[in-house]
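Take a look at the structure set out below.
A single protein chain has been omitted; all remaining protein chains appear in their positions.
As written, the chain order gives the labels A, B and C, with residue 1 at the start of each chain.
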Amino acid sequence: MGVALEKFPAICGVLPGGSGILTTADAFINWSRKSSVWPVTFGLACCAIEMMAAYASRFDFDRLGVIPRPSPRQADLMLIAGTVSKKMADPIVQIYRQMPEPRFVISMGSCANCGGPFHDSYAVLKGVDKIIPVAVYLAGCPPRPEALYYAVLKLQEKIQQMKIGHGAGAAPQQERGSRDLGAP
Amino acid sequence: MSETEKTPSSSAAKSAALLPEPVFTEGPWVLLPHRAWPTEMWASPWKLPRYRRGAMMLAGLLLLGTGAALLIGEIAPWADMLHARLMLAMATFGLPPPAVMCVWGALQIALLIGIFILAPVVIVWWERKISAHIQSRFGPMRTGGFHGWLQTAADGLKLLLKENITPQHADSWVHRLAPAVALVPALVAFAPVSFGQELSAADIDIGTLYIFAMTGVSVLGIMMAGWASANKYSLLGGLRSAAQLVSYELPRTFAVVPVLMFAGSLNLSQIVAAQQGYWGEGYGFALLPRWFIFYPVVGQLSFIIFLIASIAETNRTPFDIPEAESELVSGFHTEYSGIKFSLFFMAEYGAMLLSCLLMASFFLGGGSAPLPFLRFIPSWAWFLSKAVVLVFCFLWFRWTFPRMRVDRLMDFCWKFLLPWSFANIAFAGLYLLL
Amino acid sequence: MTNERVTAQILAQFPQLEKDPSPVKDYPTLRLPDAASLLPVISHLKDSLGFSYLDMVTAVDWKGPVDPAGYVREERAHPFQAKPAAAAAAKPLPGAPYRDAFTLVYALSRFANPLKIFLKLDVPREQPRAASLARIFRTADWQEREVFDLFGIFFDGHPDLRRILTLESLQGHPLRKDYAHAEDRFDR
Partner (left out) sequence: MNTAPAPSRSELKTDQLFVNLGPQHPSTHGVLRVGLTIEGEIIVKAEPDIGYLHRGIEKLCETRSYGQCIVLSDRLDYCSAMTNNLAFCLAAEKLLGVHAPQRADALRVAMCELQRIASHLILLGTYGIDIGAFTPFLYAFREREMVMDLFEMVSGARLTYNYIRIGGVRADVDAQWVARTREFLEYFKPRLDEYDTLLSYNPIFIDRTRGVGVISAEKAADYGLSGPNLRASGPAYDARRAEPHCGYEKYPFDVITAESGDCWDRYHCRVREMRQSVRILEAVLDGLPGGEILAKVPKIVKPAPGESYAHVEGARGDLGVYLVSDGGPNPFRAHVRAPSFLNLSILQEIFLGQRMADAIAILGSLDIVLGEVDR
């Protein structure tokens, strides 16, 4: 399917009214992508508890169509929920590489953003964006589940602006950005 | 027990002796505004307007469905009419009858595939809603407006457009073939199912045998997936599932044997036909429908064995060992992404629907109404509603039970279900003898 | 007082032990004179006095105030701070018993007549070595590994003395006061 999606903008380019088709396709594709953001079940530290709370009854992430998948192969989103220690950095990159395009990362909490309260520790990675590209940064230590909601809504806004004409999809642009990521 | 609650009076008296009277001081901070605690929900849910609204909505939906079914009526006459028109139209073009058969067959197949594709979409959404309501939450609410009814469609479209990864070390041909091998048998097995009066795509005489033969093939797909993924979790999941599916195939098949003995046929339509009528009809009042589930002892036993074995066959909790999330990540489909993963998903839900349809046919009288005065509702509506109730049971079990351990699972099958299904055949023979 | 009775009992058995001049507050604290007496004392405590539970094995590095080079400070200016906070080295404080030694601290408890007792053992900073308790208490296994990881104190007779918490590639032992962090590939 990825191939078809890559060729699609070029095919539409030669068709009459191709841009209209592209826009409509964009609308549909983006709607489907933003409506079912599946995060990989993956928690690191304190924020993971708030992430669990967000899945649970009161906050109920399922309302937005967000359900956790245990396997990164079936996930779209990686929530970096907690402190990224240096020992954990390589596994995180590996998990990120196992995810299929399009994939997104929410850096949840101060620790994942910049090291947070452990910013001067010898064992903590100062920001997960040093190893993988991050779509949404979420402040707080830990952020409340409502804040995580807000982050997902922001991510949905971002997805809404994706265009297959720009190569967003199971497509080269993001692949260049992330698949060839040199191991730190 | 030592930890039983102390009576409040004694504990209060004791602490009062130790501590002075409680004093409250006012602080400078602001307390949170009132939050919705579940306490009022537990006190009396019917006092909550949203609870009443939800119940009314469900009742309305039920009435709407009944009304629609009444409007349409039996489908078989419509189909006959359509068939006659088609023959007439094609005869005017001078096409021979085999061509009509081809076109008619293609139409039937398209309809079945449509059901097969649509049913998982609806069932998955319904499962998410049911699980959510069991778990005191809402489930999908946003996608598509009304209660997230388009959620699964969005999921499916997204999965279709996701990158399709074949792992580097995987056996790529087997890896790609596995979802198809898992899906196609589940799809093909729908052919002989009788959806109502004279309503089956292929009314073949060995229908039951055919269905069991076909569903038996899908284990191959799961094993292929587990083996070809080059992932240890997948391998373990695939092996577990091979053992499980092959084992539970036996009690599942033997549980149907009494039904076949009573009906005297392997044809699903005739099995359903054998369950028409009511006990006590001869005396002027209808007590119970002559469904096989109401045959004393034999019927209930074979129904329960068939239900349990079907849950195991469709890899659902408490028998979801092949894809045990907390042990094997996602079991045999750990390495599958995008469309291939969704094919597995569809195969699972298709198999589940098939089991429910079979149970409705074998044990619940197919399209026959439970009581004579309800016969005005068309048979296909009865059939579907029975299947829907059974699907609900499947979902309900899934979200209630823990998972069994793999060795216990095998013990349960070989040491409990299988002997009882044999015994049940003997009971059925006794019953027929008397 | 059970505290004092138990302390007296132990002191009677092992006269070379002494009461610690700076005890852990509220608990009987004994100081071991040399590394050789560690195993006999602990065995005696376990076998004869019922201290069957090893609470804690840890260490203290007494070499002056902590070196700021052990912390990673970003070069870029902090929006709320003109300069990195810990750039200036902490001054040695008067009255603190700084010396060139590690102190190993052992805490043992017993369940019947609950009591906790602390044992201390000084090991030199050069060639820090002590006997491993892993043969007496299995819980010492991981705790000694942790002490080895963070302080670099070797435990003779330990079944599996490897790093447990930090990265394999980490240079030095972070909880030593003179630990200086070497920039690794993650800090860039």
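We take it that contacts are C-beta pairs under 8 Å (C-beta built on N, C-alpha and C of every residue); 3 or more make two chains touch, one makes a residue touch a chain.
Computed from a predicted structure; not experimentally measured.
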Shown chains touched by the chain that is not drawn here: A, B, C
Residue, one of B:Q151, B:S302, B:T317 or B:S379, that touches the chain absent here: B:T317
Contact partner of the left-out chain, one of B:Q135, B:Q300 or B:S385: B:Q135
Missing-chain contacts mapped onto chain A: 40-46, 48-50, 52-53, 56-58, 70, 72, 82-83, 85, 87-88, 91, 95, 117-118, 120-124, 141-142, 144
Hidden partner interface residues of chain B, rising order: 2-3, 5-6, 8, 11-12, 14-16, 18-27, 29, 31-32, 35, 37-39, 42, 131, 134-137, 232-233, 236, 317-318, 320-321, 324-327, 329, 399-408
Touch residues of chain C, complete complex, unshown partner: 22-27, 52-56, 58, 60-61, 65-66, 68, 70-71, 86, 90, 93-98, 105, 107, 109, 111, 114, 116, 118, 137-139, 141-143, 146, 150, 163-167, 174-175, 179
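In this text, only the chains that are shown with their structure count from here on.
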Between chain A and chain C, centroid-to-centroid distance (C-alpha), Å: 43
Averaged-CA centre spacing for the pair chain C and chain B, given as whole angstrom: 60
Two or more partner chains touched - positions in chain B: none
Sequence positions of chain C contacting 2 or more other chains: none
Of all residues in chain A, those that touch chain C in their complex: 86-87, 89, 119-123, 125-126, 130, 184
Complex interface listing, chain C residues touching chain A: 70-74, 86, 165-167, 170, 174, 179, 181, 184-188
Contacting residues of chain B [partner chain A, same complex]: 128, 132, 135-143, 148, 150-151, 153-158, 160-165, 325, 329-330, 333-339, 341
